[in-house]
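Okay, so here's the structure we're looking at.
With one protein chain held back, the other chains of the complex are shown just where they sit.
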Amino acid sequence: MTEHPAENQYPTGIGTSDLHTIQVLGHDLAGELMGRVGFAELAYWLATKRRPTPGQLRVFEAVLVSLADHGFTPTAIAARLTLYSAPDSLQGAIAAGLLGGGSRFLGVTEDTGKYLHDVLGGLGDTDAYTDVDWDAAARDALTAARAARRIVPGLGHPNHKEGDPRTPVIFAIAAEEGMLGPHLKLFAALGRVAPEMLGRALPLNGAGVAGAALADAGLPLPMLRGFALLARTAGLIGQLAEELESPIAPAVYDEVDRHVLYTPPVNPEN
Amino acid sequence: MTEHPAENQYPTGIGTSDLHTIQVLGHDLAGELMGRVGFAELAYWLATKRRPTPGQLRVFEAVLVSLADHGFTPTAIAARLTLYSAPDSLQGAIAAGLLGGGSRFLGVTEDTGKYLHDVLGGLGDTDAYTDVDWDAAARDALTAARAARRIVPGLGHPNHKEGDPRTPVIFAIAAEEGMLGPHLKLFAALGRVAPEMLGRALPLNGAGVAGAALADAGLPLPMLRGFALLARTAGLIGQLAEELESPIAPAVYDEVDRHVLYTPPVNPEN
Amino acid sequence: MTEHPAENQYPTGIGTSDLHTIQVLGHDLAGELMGRVGFAELAYWLATKRRPTPGQLRVFEAVLVSLADHGFTPTAIAARLTLYSAPDSLQGAIAAGLLGGGSRFLGVTEDTGKYLHDVLGGLGDTDAYTDVDWDAAARDALTAARAARRIVPGLGHPNHKEGDPRTPVIFAIAAEEGMLGPHLKLFAALGRVAPEMLGRALPLNGAGVAGAALADAGLPLPMLRGFALLARTAGLIGQLAEELESPIAPAVYDEVDRHVLYTPPVNPEN
Partner (left out) sequence: MTEHPAENQYPTGIGTSDLHTIQVLGHDLAGELMGRVGFAELAYWLATKRRPTPGQLRVFEAVLVSLADHGFTPTAIAARLTLYSAPDSLQGAIAAGLLGGGSRFLGVTEDTGKYLHDVLGGLGDTDAYTDVDWDAAARDALTAARAARRIVPGLGHPNHKEGDPRTPVIFAIAAEEGMLGPHLKLFAALGRVAPEMLGRALPLNGAGVAGAALADAGLPLPMLRGFALLARTAGLIGQLAEELESPIAPAVYDEVDRHVLYTPPVNPEN
């Protein structure tokens, strides 16, 4: 408790404010950003400290739209049940919904981006790669994954077994915008070679292609899950607004409560 | 446990999916929404089940931008400390940051919207109101609040004591877009009459005007806090991305740890 | 940014540590507390900075046991769904379960304690009160609540319509331990006079009597919800341990997913 420095400092490049102005990212929030910069644009900028190009922004928005809502997912149901139990705390219901954003559902976006990044890290310069090169790289990657008994993220979907409808649209938008980078190209190659390598078609799922597209659009890998969570926040607000109007949580609770199969532990000493 | 209906049903108008398509709000997500609808536009639509007009959308985006980040707020610090403690769970750090979105900070947006709505509910038809009428209504409202010893939300700001720079910009954007509705007009009147009624200028703060603008833009009152939380999610992602690059949480922890003043309870029987 | 004091200080009476010792509540954690103080005893002590008497402790433990688990509540289901979605983050699943600890379910404990405290505040000295006096006070309180159209917390239970089995046990334990204080006495009187005042029996529910008992046992009113949450944390750990062995979350998700009734908004312009 002795070595107190002359003065602590807490550095940030995001924002600060004084009596008359609010600075965000080096700009005057009121005079330069509000009404001139879109919300998704600002979200990109905050995460990267770079303003997106129009192409990056269009891909980013398309990905956010693709991830915003998937109907009655476990996380949407959890958020609705939480609002039912604690209607006074909307932030708690949203937080509960986001807390399900882990490895099984929302994690695919991040896992895919990181996986592709790792594979790319072993490839050297891919600027001149043709599809044939990408396919060779994808075969090597699948061989390595099989040897390591590692699952390749982003392949296959529990419902969209014949192809996730979001996948070709993200590829098309990225192509239109000149945003088909190495992550998307490698991911496409994985989809092409998967049938021959794995003995069955495993379509590229939309959460995985989202991760590849975000990486190519310049978003930071450690935050990819965060963008899935941002998108999902919009979806959860929709779910919770609907829950207030037309609740399902009481019916879910009732369904479970009516069909409890109670099988207590049978150790007579307990 | 007897009256099981023939079949449960869980109604929703938000989304569903089958083998080949994902429906969101009655539209094909891949074919009709991705790349064509912006993220903020979809967020509005999910919350209201109405697609925003261009004017509603511009106000909505401006408000989200205004609320996204306020620097090192207590919630931003809490999120950073949580990431420091649990770096493996980005969703937990975001959730921790959102959980501070309660009455003291983010609640102002919702509280102001609801307060204005309540006052408007007692006014009858205000379509032909002039500024003089609005000022009279505002005086009545402040008189009633004083009698009830109730604080009027949205007035005053701890830092921007001479005026919140966001306030005039939101009014200006709403005016440009034809979105100056009764909530904003009443709120403006409250600002005009506050000095004479309260004996001091209490500038309209940006969180309060955000609530008024969202209400006039057609967003549902019970969800106003939700939009502040959506905006803040983008800000928290920025804060957490920066924390990964340039952490402050260890310094905050160290600062507190070095300056603990330990004063244990002195009851000798304990 | 000018007036930096010579040194910040962060006072606490809970704990601190240095190279060789950890202090908790003025005691050496390792030498004086571990193995000598029970966990519930420490929880009481931390919350109040007073070590509980044996009677206070027995009531406290009985209340925690009474609140620990209520089967498949909405919060338990939400926690299980969250673990299913994010199996890597046990803390997230527990947090999601606790976030439902709001007004509708767990809030009753706190609401009842506070309500009784408020009524007692208007009664003056009740040391010499007989049951007749308490009944009179209870009648006045119910009359006042009716006039204010205010619901009295802790009365009635959705399932235990003929009496909550926990209620008489808590009263009996409190009586055995000399812990029948004014909160429990007033609550008992409310139960006695409710039939004549309200025209029907409204049994005192277990969550409400828990609040009264905690207040009489010396726990702070603003934290009563916290003890319900502490108890529930133990229940949630049980629910989640069982979920790992014998999951129900996939079946809940499947139930809802199979019975979606999709009714998208029908506005043709959208």
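Here are some notes:
The first chain written gets the first letter, and so on, giving A, B and C; residue counts start at 1 in each chain.
Rule of thumb we're sticking to: contacts are C-beta pairs under 8 Å (C-beta built on N, C-alpha and C of every residue); 3 or more make two chains touch, one makes a residue touch a chain.
Note that the coordinates shown come from a computational prediction; the quantities given were computed from them, not determined experimentally.
In the complete assembly, the contact with the undisplayed chain comes from B:Leu81, out of B:Ile22, B:Ala40, B:Leu57 or B:Leu81. Contact with the undisplayed chain is limited, among B:Leu190, B:Leu204, B:Ala217 or B:Ala249, to B:Ala249. Although one chain is not drawn, its touching partners on chain A can still be listed: residues 7-13, 15-16, 23, 25-27, 45, 49-51, 86, 88-89, 91-92, 95, 99, 255-256, 259-267, 269-270.
Taking the whole complex into account, chain B touches the unshown chain at residues 4, 7, 71-75, 77-79, 81-82, 84-89, 92-93, 95-96, 99-107, 248-249, 252-253, 255-257, 260.
With the whole complex as reference, residues 1, 4, 8, 10-22, 24, 28-31, 33-35, 37-40, 42-43, 46-49, 58, 60-62, 64-66, 68-72, 89-92, 94-96, 98-102, 106, 159-163, 165-166, 168-170, 172-173, 220, 222-223, 225-227, 229-231, 233-235, 237-242, 244, 246, 248, 251-252, 255, 258-259 of chain C touch the missing chain.
The rule is short, and it goes like this: only the chains that are shown with their structure count from here on.
Interface chain A/chain C: over half of the residue numbers present appear on both copies, so the contact uses mostly the same residues.
Here the chain at the heart of the shown protein, by mean C-alpha position, is B. Rounded to a multiple of 5, the Cα-based rotation taking chain A onto chain B is 180 degrees. Computed from the mean C-alpha positions, the centre of chain B lies at a distance of 30 Å from the centre of chain C. Inter-chain spacing, taken between the CA centroids of chain A and chain B, is 23 Å.
For this pair, chain A with chain C, the centres built from the Cα atoms lie 36 Å apart. Of all residues in chain C, those touching 2 or more other chains are 7, 86, 88-89, 92, 95, 99, 255-256, 260, listed in ascending order.
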